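Of the protein chains in this complex, all but one are displayed in their positions.
Note that the chains take the letters A, B and C in the order they are written out, and that residue 1 is the start of every chain.
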Amino acid sequence: MRVEGKGLIDRTKPVRFRFDGREYAGYKGDTLASALLANDVRLVGRSFKYHRPRGVLTAGSEEPNALVEVVGAKNQTPNVRATMQEVFEGLVTQSQNRMGSLRFDLLAVNDYLSPFLSAGFYYKTFMWPRAFWEKLYEPIIRRAAGLGSLSGAHDEGTYEKAFAFCDVLVIGSGPAGLMAALTAGRAGADVILAEESHAFGGRLLSEGGTIGGMPAADWAAQAVAELQAMPNVRLMLRTAVTGAYDHGTYGALERVGLHKPARPNLPRECFWRIVAPHAVLACGALERPIAFPDNDRPGIMMASAVRTYLNRYGVSPGKRVTLFTNTDAARATARDLIAAGVQVAAIIDPRPDAFSVEDCPVHAGAEVIGTRGRLGLSGVTVRKGAETFEIETDCLAMSGGWNPTIHLTCHMNGRPRWNEELAAFVPMEGAVPGLVAVGAANGTMSTYGALATGQAAALQMVSALGRKAEADLPEAEDAPYRLQAIWAVEGNGRAWLDFANDVTTKDVKLAAQEGYRSVEHMKRYTTQGMAPDQGKSSNVGALAVLADATGRGIPETGTTTFRPPYTPVSVAAMGAGGRAEGFAPQRFLTSDQASRDRHAPMIEAGLWYRPSYFPKPGEPTWREACDREVTMVRQSVGIADVSTLGKIDIQGKDAGRFLDFLYTNTFSNLGLGKVRYGLMLREDGLVLDDGTSARLGENHYLMTTTTAAAGLVMRHMDFVHQAFCADWDVRFISVTESWAQFAVAGPKARALVNSFLETPVDLPFMGVARVRIGGVDGRLFRISFSGEEGYELAVPTRYGEALFRDLLARAETLGGGPYGMEALNVLRIEKGFITHSEIHGRISAHDIGMEKMISAKKDCIGKTAATRPGLWGPDREQLVGLKAAAQISAGAHLFRPGTEIHRETDQGYVTSVCWSPTVGAWLGLGFLKDGRARLGEKIRLVDHLRGLDVICEVCHPVFHDPEGEKLRA
Amino acid sequence: MPELIAKSALDGKSLTLGGVTLAEATVGPIHSVAVFPGGAKSTAKGLKSLGLAMPAPNSFVEKDGVRLVWTGRDQAFLVGVMPPDLDGAAITDQSDGWTVLSLAGGAAVDVLARLVPLDLRPAAFPVGQVRRSQVNHMNAVILRTAEAAFEIMVFRSMARTAWHEMESTLQMVAARAGKKI
Amino acid sequence: MRYSGLKVITEGLFGNKGWTPAWRDPAPKAEYDVVIIGGGGHGLSTAYYLAKNHGITNVAVLEKGYLGGGNVGRNTTIVRANYFLPGNSEFYSHSMKLWEGMEADLNYNVMHSQRGLINLFHSDGQRDAFVRRGNAMINQGDDAILLDRDGVRELLPYLDYDNTRFPIYGGLLHPRGGSARHDAVAWGYARGADQRGVDLIQNCEVTGIDVEGGVVKGVQTTRGAIRAKKVAIIVAGRSSQVAAMAGMRLPIESHILQAFVSEGLKPVINHVISFGMGHFYISQSDKGGLVFGGDLDFYASYAARGNLPMVEHVMEAGMTLMPMIGRAKVLRSWGGIMDMSPDGSPVIDKTHIEGLLLDCGWNYGGFKAVPASGWCMAHLMATGNSHEYASKFRLDRFATGHLLDEEGTGSQHNLH
Partner (left out) sequence: MRLTCPLCGERDRREFYYYGAEDYLHRPAEGASLAEWDNYLHLRDNPAGMTKDLWYHEAGCSQWLLVTRNTVTHAIAGVELVAERKTEQKAGRAK
């Protein structure tokens, strides 16, 4: 119910929202949880395993129970914490993990079966009959498990990622964080203050009290105003720091648009990468529940949450509230309620010496041992000594003390320390370099202590940054923190430790009983701590129960590790911008538009897009187009854009020597104006890449790499140069992007080339010349990847499109035209030229018959490793050609005709195939055991997947013009 | 004789959103100047005619609209003029290899902060400096020409992706505008 | 104690008081026939098969932490037999058969679920490479089905077929591929080994290996010296350190592989999906969490935690392939330490020290190998000969060039 005169909500701005189909009213500043509680809605969810009715437990992101779906136009967002989701006009939400309605969940039957669903029960059953696991048991388990649902539709929302840099990152804006930010900000340091909630102030907004003589919330507002006015301070609201990574890098999630109606281009969330040499962890502490029987009913909440709902949101979660706590601090919740006019039924304090100052019954030395109310709390049973009695109550506020929010300090494997006085883990100092925990996050529980430690940390950081700062602390409450640890209350019925995963004290004890005594075994066996809250409220309690069950102390029992993220982060936020070209850039050729104009399907070649083929009317499939293009090249002339090949400009007196070291063969003796084919090995002796290099000048070469290996070869060259010959007189740079390069191939290629050159060139095969085309300096290479007389013409990229269109027009007058990747592939297979289909990383020079290209006269990369015995000999599969009358396929395996088909009889495999219109047969390239000695043999090609079983002839891989007469024509 | 018409990757397009202008810039010739071992002196002599000297790492020098931009160890890009005769360095034409995007206006830093993993605070990246880094997944050379103005060089073939990335970032930054972050 | 549905019911009726420990907690003896260093999946399965297949039960498994605390307890639980190089094929094929009988054999439900694994391909070249792989699988006697784009769409309608960076050409379906509950595998083998008399000794760290005259004599531990006739190093993630105790330098570099799990969700992904272009793979656990991962962080590390660039890359890959998971929230990330070998394949072999054996180099494929690794390692330890299914996992193959490089990326450790 709403409490008049309380809360920081804006009562002038009412908003309407929906939950499970019903419309409710709230105010701006409300969370879904506070607004539902204001409307007396206590039942908001169902538990994970037993489908128990559940209500709001906390007021923060650690909420294990109140998880709902937020429904959008196209997608719903599952597992949204009602305690974090702000209400706005038109917000639509619904409950999740139920079969039927929230009130009558059919899966609640699980609760009655709970004796059989104890920890790890599924490891012991569902084994027979075997087939039933996948067909029956598992589908039932999967349907029952899980929490919220994804819609299955693409998430078309807008998300962003960003980087930020500062001197001091302050995480959390309670008293410690605000003080740290003020101190560092006043000293002129660049500060980022990140606050997870939708308002700055942390617990100051929930707890009242005074700082510097003014109400704490006012002090916070004043501090924020001062920070806001500082140009060196950036305030980041709704931003949870989710992970601590190496060298001062932090991940943080900002909820940018989740608290308002969707707007075009407005990101829903932003994932920040914040780099800060210094960071202050000031994110407070999390209150922990007490495990007593049936402690999970709607209406049972954390005491601090009750206080937050009252003071921050002006809501009392109950009309008659009972408090169960073991600390002095939590008693303030009752006092605040009473002051606000809410009835407090009783205070149950297990400490026998607990004081009694509140204007309500106080039962010292008592415990809650049971609760009532199916869909919401109606009463509790209290035991005091030998006596038990009932209290009618609709809200039980519980507090078992506080756990410092140490999570980020564990992200780099820091192990927290057990603090006996707090009965809690505190951060290991220096666990994250540069990060200092202060205030409650470090176990300093008073407001003054928070201010003081926040300032002290900031002063230290500021001084490390070489800046001066003043110490200046306001007065504040400095009461000592006193508690008597209470983890579990014995009684009849199940007592929950992990609300989110339905793990009870019995489960933990059973794990110990069955030998799962390590805390990691217990966690994994019971699933405690593995739910959406990652054990934020249950880890320490479960550890205590385990310690008790195994007869060890808590520190000896250990702790599990917290890992990023602190609070769950959507895949879309961390993957923001990753769709389509945001995942990997697209690279376009200058001929791209011209190819598309001719309706060529563009296909990916690495990051590039290249034309597959150029369809003509009357060609029903790619095959007809491809056959025509192949024949066109063989008979007249074809044009293809080959700009994607890597081009590296190499200069210097040692350029030739450098190439000799990179390539297996020699380039230092290459004639000026000549081009040579080169083979490059990896240092392990297997083939890295191949291509041609041209000598453009005495000390000037141009290397060509394959499209696929361009980046790899550049990196390799940088390594070889910098690691082994940095002092050589050689410099190189990629010019891949600088030149548009087109292949002109076919018997009429020369005629075409001469038609546009200012001075016709009679270039020998494997020659290169500078040419002028239409007033532009270009380069003409006489090289061929098709087996025909071929040229490659290169011009500065800006002229690429114009030249391509011009070449096509000229080719067409000669009966030629463009050809695409499909035809290019057929042409090279007919000629036995290899690509990375053949040199796939497991291939030696010997395998492709190029071992003679490894010069004996010089060292080169890979030379020695290539001599390893495993890379030689008849056991290796060697490159062969294959010829068949029927269709064959790449990926098929080869067998001797008449033998059984099995791995052990496997003779090799096929890497490339095509229908050859030139030869009039199916041709293939492949690798066959001892293949070079088996030319002429018949071999059986089997492709189970495509249903092919064909007898082929093993051939020399060059099918077309084996003497190379056309090339040299 | 073919008539070869020059074309830039983005046809010189530009876009203004939320006070930030993104445009394809024309910067003239770009040549890599890579100094050979022992070639520093003669390179310096050659550059004298332009009134420029090899820049320190991460910076560029500028005179009469001509820039010499550090791009690596013993390497700089000469931008805006054809290179003089130089001994002691390898000169390679890079004019067609890059597309230059200019990004200027109030929130230019906010736009870049969403794409570039660099510390963009003025003290860390002052005007007159250059960074070799990335725009999202693309390698880039980024010059800071004014407090809120940058020139960003990307590989020409990737210009369309670069534009797309920057345009959608501009849209998001504009949609957020009005909100102090 | 034998587990069964009936037992679960009777125990449930009587307050679950009768369950006994899954394994004993013995103190180490002074001497064993065999000492296995490492109580992970491979060490435990080796112990189990030593006892079960070879009757060798005077065995200790020494674990410095808790059983199953290494990579078997932190992986993405994928079980598959889709290798194509001879040497790997037969090994993983055998492992798959052992998986298929594991529950019955161990009397422990490891929730092995053959939900089908789909490797997507995005170009003609990739298709051909996967066809070669699929044919090799069938030649080995395993299963593979080639799916075209429509075939993939039928099974995985939620992928982005229109706007993804690398269009989906099709996929190779491996119907027997799937996943299992990782911890249960370790616990099942542990319980099985314990029942057959093997001593599982936790919190016992090996600090030295005793070698005399080229023969292993035992180990030094934090719980005293233990003599042994044979010692097996089965400590993937720490192989180099433990081998160094015997003076060995291994062909291994340790790398971090991160993985991620989302909050629980109602079933949306039924298969195991692998997106090669993006180095991304995903499945959904029985609890409802999306379990996914990508590539190594790529730098040598023992930190068991990763950094953001790879996290973001994995998420971006997920978004380009299946943007429907955008609103799933990552709950937890972790990093395992991988023994990366120079060809991506493991070592199961003797060493130059008599009686000292080595099982390591599992790269990031060790989980599915747990049964066969134990089977073959136990065979090697018991008979002195390599098992026929692990005959190519030799330690000297890098020196001789008899490589098993499925990726074809060469001798750089982190590229496999």
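Criterion: contacts are C-beta pairs under 8 Å (C-beta built on N, C-alpha and C of every residue); 3 or more make two chains touch, one makes a residue touch a chain.
No experiment lies behind these values; they were computed from the predicted model shown.
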| item | value |
| --- | --- |
| Interface partners of the hidden chain - shown chains only, full complex considered | A, B, C |
| Contact with the hidden chain (one of C:A104, C:V215 or C:A399) | C:A399 |
| Interface with the undisplayed chain - residues on chain B | 57-58, 71-73, 117-119, 131-134, 139 |
| Missing-partner contacts on chain C, residue numbers | 238, 240-241, 244, 249-254, 298-303, 307-309, 342, 398-400, 411-414 |
| Interface with the unshown chain - residue positions in chain A | 163, 245-249, 273, 275, 412, 433, 683-684, 715, 718-719, 721-724, 726, 859, 863-865, 867-868 |
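We adopt the following convention: only the chains that are shown with their structure count from here on.
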| item | value |
| --- | --- |
| Centroid spacing, where centroids are CA-atom means, of chain B and chain C in whole angstrom | 48 |
| Chain C - residues contacting chain A, complex | 3-5, 7-9, 12-13, 15-16, 19-25, 65-67, 69, 73, 86, 89-90, 103-104, 107-115, 122-123, 125, 127-136, 138-141, 144-146, 158, 160, 163-167, 172, 181, 183-184, 187-188, 202, 262-268, 278, 284, 286-288, 303-305, 307-308, 311-312, 314-320, 323-334, 342, 397, 399-403, 405, 407-411 |
| Chain A residues touching chain B - in the complex, by the definition given at the top | 158, 160-165, 190, 228, 234-236, 254, 256, 263-267, 273, 275, 577, 581-590, 607-608, 649, 651-652, 727-729, 731-739, 756, 758, 773-776, 795-803, 806 |
| Chain B - residues contacting chain A, complex | 1-8, 32, 34-37, 74-75, 89-90, 92-98, 113-114, 116-121, 124, 136-138, 155-158, 160-162, 164-165, 168-169, 171-172, 174-176, 180-181 |
